[in-house]
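A single protein chain has been omitted; all remaining protein chains appear in their positions.
Lettered A and B in written order, each chain numbered from 1.
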Amino acid sequence: MRLRLTPREDGFYGLFADSANNLVTGARLLVELISEGADREAIAEKMRACEHAGDECTHAIMHRLNESFITPFDREDIYDLASQLDDVMDYMEEAADLVVLYKIQRLPKDVLRQVEVLERAAELTAEAMPRLKTLRELNAFWIEINRLENQADQIYRKLLAHLFSGEYEPLEVMKLKEVIDRLEDAADAFEHVANTVETIAVKES
Amino acid sequence: MRLRLTPREDGFYGLFADSANNLVTGARLLVELISEGADREAIAEKMRACEHAGDECTHAIMHRLNESFITPFDREDIYDLASQLDDVMDYMEEAADLVVLYKIQRLPKDVLRQVEVLERAAELTAEAMPRLKTLRELNAFWIEINRLENQADQIYRKLLAHLFSGEYEPLEVMKLKEVIDRLEDAADAFEHVANTVETIAVKES
Partner (left out) sequence: MRLRLTPREDGFYGLFADSANNLVTGARLLVELISEGADREAIAEKMRACEHAGDECTHAIMHRLNESFITPFDREDIYDLASQLDDVMDYMEEAADLVVLYKIQRLPKDVLRQVEVLERAAELTAEAMPRLKTLRELNAFWIEINRLENQADQIYRKLLAHLFSGEYEPLEVMKLKEVIDRLEDAADAFEHVANTVETIAVKES
């Protein structure tokens, strides 16, 4: 039996904010990682810890969801939002890990632009999560994340054209492409987060 | 509050038909794109417009779904069907864009067969959408799309074997494989559309 004494769980808002703040930490670690002279192994290690913290947060949301009889918005939307925030972290951690695993020496310059977009998207998401409680200005969040995702897409496609320009060896292209793909996956995952926030906002308004 | 005066929304059928008709346009643009002597940049541009029209249609369905209190079939099935039609378009547009972006000169001959299967699947889907209203002959649609998907799979696997036969340079293999993968993704996405239509048909019958 699913039963709780308190009918509405404010705890969800706090957990979503934690999860999004963790993404800000992760995105900043990515910026560090690709800076010149960075101790990449040390940063990838911090990234793993960050991903682990995110997992615990996701698990806490899922646990609360399964135990709550009444939830502040549709169960499925809570599940989706938690999973999608978790996806962003997973992709960022994987990108960092691949840079170390593949011993990549030189990253194309525009990878920094990819990562900066992720950092901005993470900050906006962390600011938006507490607003789920009042449902204010969520549409502005959705519009801005969509704009950033379009920008990420432009950067990504330019990077692909650059990768295949003949400047890199085939094996190098393969390695770099995987890092760049994971960063693009992270940008897409932010768009899924924003779509779910928009769905919640429309339903509840 | 979700409230509407009209209890059942016929508008969904029309929007699904629009979305599927848009896929027919997209598939025909793909056939054009891979024809010899085609103005690829111009066609990729049309493809982007087509994808944009699809996005608006998907958005209209989601908006109506969020605002409708009563829907002609399960909300989740409406959401899935809209998303899956949108996925087909996204994959087709991405394939077209990659052909231009990678400046691919020569496409393997069997890519035309891939695209023709997509065109046929799009036509069948456009014909099936209005039948959601009467729920007639939807099983025939499901069977035929599954047959086409199997055919697409055969063509795809043969193309992969051809790509890796040693005829192409590694970088060329990578570029071609991505185009071919996106077209295969589009064929798979049609199967998801058909599965959702089948689910709706079984539930409502």
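Structural remarks
In this text, a residue touches a chain if its C-beta (ideal position, glycine included) is under 8 Å from a C-beta of that chain, and two chains touch if they have at least 3 such contacts.
Note that the structure is a prediction, hence the values are computed from the model and not measured.
When you scan A:Asp77, A:Asp97 or A:Glu204 for touch with the missing chain, the hit is A:Asp97. Although one chain is not drawn, the whole complex shows that of B:Ala38, B:Ala53, B:Leu112 or B:Val173 it is B:Val173 that touches it. Against the chain not displayed here, chain A makes contact via residues 2, 62-63, 66-67, 97-98, 101-102, 170-171, 174-175. Residues of chain B that touch the chain left out of the display are 157, 160-161, 164, 166, 170, 173-174, 177, 199, 202-203.
Rule of thumb we're sticking to: only the chains that are shown with their structure count from here on.
Inter-chain centre distance (chain A to chain B, centres taken as mean C-alpha positions): 27 Å.
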